[in-house]
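Only one protein chain is missing; all other protein chains are in place.
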Amino acid sequence: MFRYTLSKQKLEFLMAVRELVQKHIVPYAIELDDKVDKGVDFGILNILAEHNLLAPSIPTEFGGLGLSHLTTAMILEEIAVGCASVASIVSTNLHAVSPIITAGTSEQKEEFLPKLTTKNPQLAALALIEHKPNLDIFAYPGSMNIRHSSINVKEVDEDYITLKGYKDYVMNAKSASFFTTMFSATPKGEKQDLQVLVLPLDIPGITIGKNKKTLGLRACNANELILENVKLPKKYLIGKPGSGFLVFMQNLDRNVAFTGAISVGVARAAYEIALGASKNRIYMGKPSFEESAISYTLAEMATKINAARLSVHLACMFIDNDLDYSQAASKSKIISSSVAQEVTSKAMEIVGGKAYLYGHQSEKYLRDAKMLSIVDGSEQFHRNLIAAQF
Amino acid sequence: MFRYTLSKQKLEFLMAVRELVQKHIVPYAIELDDKVDKGVDFGILNILAEHNLLAPSIPTEFGGLGLSHLTTAMILEEIAVGCASVASIVSTNLHAVSPIITAGTSEQKEEFLPKLTTKNPQLAALALIEHKPNLDIFAYPGSMNIRHSSINVKEVDEDYITLKGYKDYVMNAKSASFFTTMFSATPKGEKQDLQVLVLPLDIPGITIGKNKKTLGLRACNANELILENVKLPKKYLIGKPGSGFLVFMQNLDRNVAFTGAISVGVARAAYEIALGASKNRIYMGKPSFEESAISYTLAEMATKINAARLSVHLACMFIDNDLDYSQAASKSKIISSSVAQEVTSKAMEIVGGKAYLYGHQSEKYLRDAKMLSIVDGSEQFHRNLIAAQF
Amino acid sequence: METFAWTKEEIDLIYEVRDLAKNKIAERAIYLDSTGDERQDWVIPELLARRNLLAPDIPQEYGGRELSMRMHASLIEELAVGCAGAAAIVVANSYAVTPILIVGNKELKEKYLPYMTTKNPNLACMAINETRSNYNIERLERGNEDLTRIATYAVKEDNQVIINGSKDYIVNGAAAKFILILVRSSYSKHKSRLQFYLLPNPSPGITVSEVLRKAGMRSCHTAKLNFHDVSIPESHIVGEGGGYLLLMQNFDRNRTLLGAIGVGVAKAAYDLALDIAKANGIFNRSNSYSYYVSSTLADLSTQIDAARLVVMRAAFYIDIDANYARVSNMAKLYATQVAQHVTSTAVDLVGRLGFLVGHPVEKYLRDAQMLSIIAGSDYLHRHVLSAQL
Partner (left out) sequence: METFAWTKEEIDLIYEVRDLAKNKIAERAIYLDSTGDERQDWVIPELLARRNLLAPDIPQEYGGRELSMRMHASLIEELAVGCAGAAAIVVANSYAVTPILIVGNKELKEKYLPYMTTKNPNLACMAINETRSNYNIERLERGNEDLTRIATYAVKEDNQVIINGSKDYIVNGAAAKFILILVRSSYSKHKSRLQFYLLPNPSPGITVSEVLRKAGMRSCHTAKLNFHDVSIPESHIVGEGGGYLLLMQNFDRNRTLLGAIGVGVAKAAYDLALDIAKANGIFNRSNSYSYYVSSTLADLSTQIDAARLVVMRAAFYIDIDANYARVSNMAKLYATQVAQHVTSTAVDLVGRLGFLVGHPVEKYLRDAQMLSIIAGSDYLHRHVLSAQL
């Protein structure tokens, strides 16, 4: 429905992206998923950069396409139909620059935003997840612990602060030219002590640690990020001291709908492959689509994907029009990630045999959908966000 | 499976109950449901009493059949296939006498148990639910508030205590000859102040209040119970002072599987009617059963009903063998009431058109299943009971 | 480029209907729910007629409000928050009026549409389902490939058409000012033999053969009608020859409104559960029950919003005359599921009070169940939808 709010030009652009995906991403999706350890594939990134798609919502004054949230979400869905990992590389860029766009100084914008809009692709990363290393059994599973940061201040002088700390599961880390993260002003790391900062890779003391093997979105390359005596110029701090938590939550709300759009793309890809299989695969003497148990299931899947897409688009429209978007954003995440999990699982059943072999698309869709459900807060996390406003 | 643990004689008795139900309950089930205001139908109760089925687990020394929990659950399922309300009348009797059997004195047993085993039917009631009257919007919905009782002591002397208070939704109340309930020794009504008592109807000061119209199980006649200066001989107290909460919880565990058995019966009835309809009803030119969307749904329904039944029987077997039954009992309630809700709702869809007319069995099954889910603690209540033991 | 913003007038009307539903309709509906649907009650139709809401999509030239489908669906949702049965009255009118709007001749439009826009309430109905033990337009004989096994038939005699047969599950049937009936005409063949006629009511030969007592939606009256040698002028034909396509088009358009009823009844149940939770201070406590209630409510609200979007999309497609068959089907299916899930969960949350007959939360549950059967079962909708994949 929201497609009708787009100009003809934007719709044509969207169709061009769809073609691009069919041509340059779909054929390599399985391979990308498999090459976990080998870092980001710059072949595909070069193509995205060429079309200025690495962070398409960056304003035109900084070299970006200046696309609305809505158009960006549609583009992410198209990319995710080809490969959810590639779409997640883009959404990670968007999430990482989001604090700069919403709360950064103009110097910060001028320094960092153009990096993502050149034809020579660079990436950005968002370092968010806390992880206490060296624990056999990890701390506080399942919910994002966003009320403190284990990046702490060691020293402060007039122009610099010196930081030390650790973040985990940093997507895009291996190829990022800068990072957005939060630090705690006090060792206790309370919510009211947090501040956001941007961290250029070339400052000494930054180590990109181990590559983490993940269930899905494997081509995103999640790594550890280790800071040892990083002497950060104060001009790289974003927002006021203590504003970190609010800046972070606002940007989560603004970006979670993108994760939703990627989930919709994965669900759509799984649905399409299942629909095709059901019309070709013979079951009990006829194409399995002619079994109502299967065709009705496909009808349900299509219905739910549409509902999920509408929820994502509504949240984006709210953001674009500066309406209160926080609830709509959470709802779009809840619905799209649960739909993606359901649809990808049913698609495997409908595709049958081959779907269960390693490297088949259906199997990858299921893993990606499951992983997307945990990225940017699980369904239950977002239900609690909504409930907190009752 | 557990059927194989029954003696041949017990199995024959069970088949006799099934015939009884077909002959004397099935034909009147809709009528019973409709005659809400007219009190319990003693026609059917007379027949149950004649076969000593009003409380079949009462020990033989008090005139009962002395049936095991397992056999009793099977009988309740059979009765519930005919009418869940009738089965609930029986299970309410069982729940009401359960504290007497497990914690009562021999005088109490001799006085009260034989009332339910005569050919002249009498009923028992359990007064449990707190309800603050005269509130537009009621207090503390959804979970059973079992940690206090609004029945309080007004006076105590050597042989009597004088009670005053109110209970709501007391099933069987209108036709009961005695009540089991709890009172609080102090006005605050803390958990550690509770004690169970049995209350013969003939003590002055007992008023049976308004009949409550209910969503399902209508023939059980839930009423208010009002106590005004009831002077209760102390011989009617059950267990020690302060033991009420524990006695209550133990008896809940012992009886909740019966509610599960009734849910299984309702689900089975709904399944059978849907299966019959699917084989007779023509859809797109053939019996709808030949549509896999419908036959697979029926296969799922049958599978789940079986799982629910097994869970109920396992809990009963644990109780009969004095194993730790508390978790198994809660699990049987969770699974059977959620299966009953799912199956009755799908059955309506499969039966189609007529199922949606008032007074059709399918519609009644749905209401009964929903009501059974709330009786004796909702699924979520029992999940929390289980979780409390982690 | 669309913006989806309501005008000030549209917003005012939505609030007016919300107010009407909450303050007037809900009360009557609860009364009717407890007394049953054996009689046609006129209180709700009067309330609606006074505001010209009985068929608000009728063009202004016939006295109507000429609302867009989006507005129509929004108002149906608001009405359904008050009572799904009240909304069903309006939707039943819409089923009868839509074919006239699409292909009705000028005479019929001028004569019959204004009835629906007067301050005195008039109702209309559509008679489709044959009276049969096995009900419905779904096929009866094994192997017969004809989708619509319509047995009621029409014969031409001079300039009159004579109709004989019996129809079932007719909302508004007993008191309708006119009946849009689907018949098999004896003078044409196969699917195109299906033909709509408009029958003025009362007419000689039309009788109520049975009043249906429904498990829910008791604010609307539902009947079986018998047609015995009912004679009408030939001019009362609606859409000559295209009966089957017209039927499908009518179904496709009005399914969206059924979806809107689903959203409304879900919202009613959700609002009530939320109010009760708030009034009992659930959200200020820290115990397992509070967390369960609050996160469950968050989930219900998520689903209701998605259902509303799906319905609004279908309405939008109808308004711009895009291909709406598929999306209206989805709207009906999705909103029905959400309505049934939400109302059922609301009973769980509200708990023991749900025992009470007449307490709204229990009524919502029964009302939502009815959505599975009004105008075709969910299986039928899935079947139609799967043919469009």
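Think of it as A, B and C in the order they're written, each chain with its own count starting at 1.
As a working rule, contacts are C-beta pairs under 8 Å (C-beta built on N, C-alpha and C of every residue); 3 or more make two chains touch, one makes a residue touch a chain.
Quick caveat: nothing in here was measured; it's all calculated off a predicted structure.
Novice: Touch as defined at the start, partner being the missing chain; which of B:Leu298, B:Ile319, B:Val351 or B:Ala369 qualifies?
Specialist: For the chain that is not drawn, the touching residue is B:Leu298.
Novice: Could you tell which one of C:Tyr95, C:Tyr292 or C:Tyr379 touches the chain left off the display?
Specialist: Residue touching the absent chain, from the options given: C:Tyr292.
Novice: Which residue from A:Asn52, A:Gln192 or A:Ser345 sits in contact with the chain not drawn here?
Specialist: Answer from the full complex: A:Ser345 touches the omitted chain.
Novice: Out of B:Ile334, B:Val351 or B:Met371, which touches the unshown chain?
Specialist: Considering the complete complex, B:Ile334 is the one touching the chain left out.
Novice: Which residue numbers on chain A touch the omitted chain?
Specialist: 36, 129, 131, 137-143, 169, 212-215, 222, 280-288, 291, 293-294, 341, 345, 348-349, 352-360, 363, 366-367, 370-371, 373-374, 378-380, 384, 387
Novice: Which residue numbers on chain B touch the omitted chain?
Specialist: Residues in contact with the chain left out: 1, 4-7, 275, 289, 292, 295-296, 298-300, 302-304, 306-308, 310-311, 314, 317, 327-328, 330-331, 334-335, 380, 382-387, 390.
Novice: Could you pull out which residues of chain C are in touch with the chain that's been left out?
Specialist: Counting over the whole complex, chain C touches the hidden chain at residues 286-288, 291-292, 294-295.
FYI, only the chains that are shown with their structure count from here on.
Novice: So the centre of each chain is just the mean of its C-alpha atoms; given that, what is the distance between chain A and chain C in Å?
Specialist: From the centre of chain A to the centre of chain C is 42 Å.
Novice: At what distance in angstrom does the C-alpha mean of chain B lie from that of chain A?
Specialist: 51
Novice: Can you list the residues of chain B that touch 2 or more other chains?
Specialist: Expected reply: 291, 293-294.
Novice: Give the residues of chain C touching no fewer than two other chains, as numbers and ranges.
Specialist: 277, 379, 382-383
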